[in-house]
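What you see is the complex with one protein chain gone and the rest in place.
Letters A, B and C mark the chains in the order given here, with residues in each chain numbered from 1 onward.
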Amino acid sequence: MKVVEGMRATPASDRLRVGIVGGSGYTGALLAELLLARDDVELCAVSSASLVGRPLRAELPRLRTELAFCAHEQVRGVEAAFVCLPHARSAPVVRRLLDEGARVVDLSADFRLTRAEYEEWYGEHPCPELLPGVYGLPELYREAIAGAELVANPGCYPTAALLALAPLRTLGLVDVVVDAKSGVSGAGKAPSAATHFCAVDSDLVPYALGGHRHYPEIASRLEGRGRVPTLTFVPHLAPLQRGIVATVYAQVEDPPSAAELRRRYEERYAGERFVTLAERPPQLADVRGTNDCRIYPSLDARSGRIVVVAVIDNLMKGASGQALQNMNLMFSLPEARGLE
Amino acid sequence: MKVVEGMRATPASDRLRVGIVGGSGYTGALLAELLLARDDVELCAVSSASLVGRPLRAELPRLRTELAFCAHEQVRGVEAAFVCLPHARSAPVVRRLLDEGARVVDLSADFRLTRAEYEEWYGEHPCPELLPGVYGLPELYREAIAGAELVANPGCYPTAALLALAPLRTLGLVDVVVDAKSGVSGAGKAPSAATHFCAVDSDLVPYALGGHRHYPEIASRLEGRGRVPTLTFVPHLAPLQRGIVATVYAQVEDPPSAAELRRRYEERYAGERFVTLAERPPQLADVRGTNDCRIYPSLDARSGRIVVVAVIDNLMKGASGQALQNMNLMFSLPEARGLE
Amino acid sequence: MKVVEGMRATPASDRLRVGIVGGSGYTGALLAELLLARDDVELCAVSSASLVGRPLRAELPRLRTELAFCAHEQVRGVEAAFVCLPHARSAPVVRRLLDEGARVVDLSADFRLTRAEYEEWYGEHPCPELLPGVYGLPELYREAIAGAELVANPGCYPTAALLALAPLRTLGLVDVVVDAKSGVSGAGKAPSAATHFCAVDSDLVPYALGGHRHYPEIASRLEGRGRVPTLTFVPHLAPLQRGIVATVYAQVEDPPSAAELRRRYEERYAGERFVTLAERPPQLADVRGTNDCRIYPSLDARSGRIVVVAVIDNLMKGASGQALQNMNLMFSLPEARGLE
Partner (left out) sequence: MKVVEGMRATPASDRLRVGIVGGSGYTGALLAELLLARDDVELCAVSSASLVGRPLRAELPRLRTELAFCAHEQVRGVEAAFVCLPHARSAPVVRRLLDEGARVVDLSADFRLTRAEYEEWYGEHPCPELLPGVYGLPELYREAIAGAELVANPGCYPTAALLALAPLRTLGLVDVVVDAKSGVSGAGKAPSAATHFCAVDSDLVPYALGGHRHYPEIASRLEGRGRVPTLTFVPHLAPLQRGIVATVYAQVEDPPSAAELRRRYEERYAGERFVTLAERPPQLADVRGTNDCRIYPSLDARSGRIVVVAVIDNLMKGASGQALQNMNLMFSLPEARGLE
């Protein structure tokens, strides 16, 4: 079914020309679906190293488009580009796109850390001169994003954890435990023993107890008061496709009352379209397929600890949805466009 | 298929006469299955308030027995009884059975707490004169169980949490977070909005953030050094039928090295048949259908915190299997009989 | 978040006034979500017998609306109404709404059958004078729907089965087996032993082997050539929330070649927005959340039988999506509006 030009509200010449580098994985495919649903955007090119020439629809039957995958280097001449490549392979493509004048949202980890952090967790950085990128968590860094040429789209775990913790910063964070549970799509589309149905179904597996690469992304943005808060982060693989549930345990210098805690969150996120306070512990069903983060702050009176639950769809607010939100900000478009 | 007497190794007169009060739920049914597989036990009676007269096989097609459900008061004349009733309804039945000379393993919460704790979390106790029961966690209280007339079978969460924490007691526990994930069978067989397939599948829900009734069962047995450790316990409902994964975060006064930590666990559980140290974070698949608890202790070097993962099958080590283990101990039978 | 009037393209006075009777179940809630996303529709009232006065958002956190549930009889003054009540309870409400001038899409079984069929399968009909309704399967009965005051929205199984079989009618259907697998949402939101997570997960259960109420809905619309085709219909409950996979086995008088078979389907559904021929056996993932039916016809050369696979999202094309499609047709709106 071809889109009939006349049915669109935006004339072709006014549409934003967009490309996706790495469109065969979960995040790239979802970005394509989101972009194809907009009439103010022209999805010009979607690349895939292994599928060049193949129609998108053959791989992604949900998409209604005549586009075929191109090679990465054929994504050019666009105003906005999303790069969905693995870390280290992403940075050189990002540099090329920036050189050609595109604004870029990079979904890899290549621009989320300082050079020192990157080298500790990932190894040598291919393009250190571009570091650091603007960290694309709009609810925390909206202004910087608006003016950026290059936005580093946050990891899925850090998105949930940082949104859960941000309102506590000024209370003096002392100690934080992030116990996070993720659906399998967070591990990517490549088949492996760990993503085999029989390894995941009816099970729930903690992993990376020695240290997960999202640790520095969270730790470096916690901001205590005077002192650096301690952080323990343990991710778990849960038997579900999409979604992150982050249960965050925090000790602060100035423990608030339950009512003050709630008010603090309400004030911090007043007016935010994509962060909602929940009346009860939120469920993934509340956010699946949406760009929403639902947060439930509570006070554990027995221990004095703050317990915050945050849930997101890891492919939306945790990846492609947030990437689109960032693109909207970068191009001064309504922030929620294409995400409602 | 009738069991042919001649095929059993134990003559009928030597068999232990056993009854189950409340046999239509998950734990009672599993106990029946475990007991029917033993040839040194005679399963004499299984009761159900709502199914009197109905053959067990009609409700539980896996069971090969000619028994039919009887009324609760018809479970009598047995040497050992398992009581699988809701709290408060269990205690009076337990008293009756004790009066009649049976030894009892009670799977409710009625005898796990002190009177004060019980009244805080459950309300008035029907038979306070029987408090406290012997807490039936064999790896911690084996000797007391061996001589007991009444054993309080532990809750599923406390079983996993306490086995994970026991080796840390002498290090001076300061602060504990138990983030636990449970399968749905832990919530029982009664249909409800929360156990509907569509509410559970593809979701993962923290609950009881204001306080779960298993909290005092864990807290009262933590034992710090001089001071009472703080405890936060947050359970989650995961989209799986059976199993508990407890991720336990502990701060101690004397933090050990990683090697010392491991050795401490190895020593504590040396010779235990049902507690195994895992080489990697354990999976529920490793323990499903078994009475095993697998534990993986680790040190989070960045925060100095100890992170312990413990997994059990909530219906086995977390309920019916452990109940059978307790019965074996109470009657001086080999502890693992019927559980291998 | 209140919808700002000024952001809508359609002035309030031009919007279609719509109500939903029975909005707390799966189909009513999804209809509310679909309708709220449209700016040419005013969702005026959503009723629920048990939730009167309660905000929709409290029950359905995904919805962004200030509406609260009203009583069924308070749904009035609307131009279009969706009735999502159980059979027999639906018909009197439908009559009232028709009397008051509304056009109605009824999602129950009350108007899908002849009176004789209804009495055989459901019992006495509360409003036989309204029978038969127009059967709301647009791809088969589009013209009748366009002029109808009352449309009987088809059952989920019949939607998939009839779309799979329609292109075979003129070949002379002789014998049909419909082996259908459904997600649990098809059984509704009410908790029961059969919808408990532990009863559904890891299982797959055939049911209604003695006859399912959707049988006459399919059988009466098969249309053989001269003779009445035999039909066997066996539904299965599968461990998934949403979706129907219908595997249809058909013997016809004039067996086509594989190429002719394919061409027949292509021609029959050319131009249809919501029926797509698949290149490979379709997956539920291809249609989840959409109003699409994907069909894969094939010829089993060894037996000469035709095997057709049809998949739909049972809550969309099998219920709420199709209901909206019907409403669009009834009001001469673009058929796909709100469904893309």
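Convention: a residue touches a chain if its C-beta (ideal position, glycine included) is under 8 Å from a C-beta of that chain, and two chains touch if they have at least 3 such contacts.
The structure displayed is predicted, hence computed values, not measured ones.
Undergrad: The complex has one chain that is not drawn here; which of the drawn chains does it touch?
TA: When the full complex is considered, the omitted chain touches A, B, C.
Undergrad: Among C:A49, C:A116, C:A190 or C:L204, which one is in touch with the chain left out?
TA: Spelled out, the listed residue whose C-beta touches the missing chain is C:L204.
Undergrad: Can you tell me which of A:G53, A:P191, A:G226 or A:G271 touches the chain that was removed from the display?
TA: Considering all chains, including the one not shown, the answer is A:P191.
Undergrad: Which parts of chain B face the unshown chain closely enough to count as touching?
TA: 1, 37, 58, 61-62, 201-202, 273, 278-279, 282-283, 285-286, 289-290, 294, 340
Undergrad: Residues on chain C that touch the omitted chain in the whole complex?
TA: For chain C, the residues touching the absent chain are 175, 177, 179, 181, 199, 201-207, 209-211, 215, 219, 230-232, 234, 236, 238-243, 245, 247, 249, 281, 283-285, 288, 296, 298, 300, 302-305, 307, 309.
Undergrad: Kindly note down the residues of chain A that lie in touch with the hidden chain.
TA: Interface with the chain not displayed, on the chain A side: 26, 184-185, 189, 191-193, 195-202, 239-241.
Quick note on the criterion: only the chains that are shown with their structure count from here on.
Undergrad: Name the most central chain, where centre means the mean of Cα atoms.
TA: A
Undergrad: Provide the C-alpha centroid distance between chain B and chain C, rounded to the nearest whole angstrom.
TA: Roughly 46 Å separates the two chain centres.
Undergrad: Counting in whole Å, what is the centre-to-centre distance of chain A and chain B, each centre being its mean C-alpha position?
TA: Their C-alpha centroids are separated by 40 Å.
Undergrad: Report the inter-chain centroid distance for chain A and chain C in whole angstrom, where each centroid is the mean of the CA atoms.
TA: Each chain's C-alpha centroid was found; their separation is 35 Å.
Undergrad: Could you list the positions in chain C whose residues touch two or more of the other chains?
TA: 201-202
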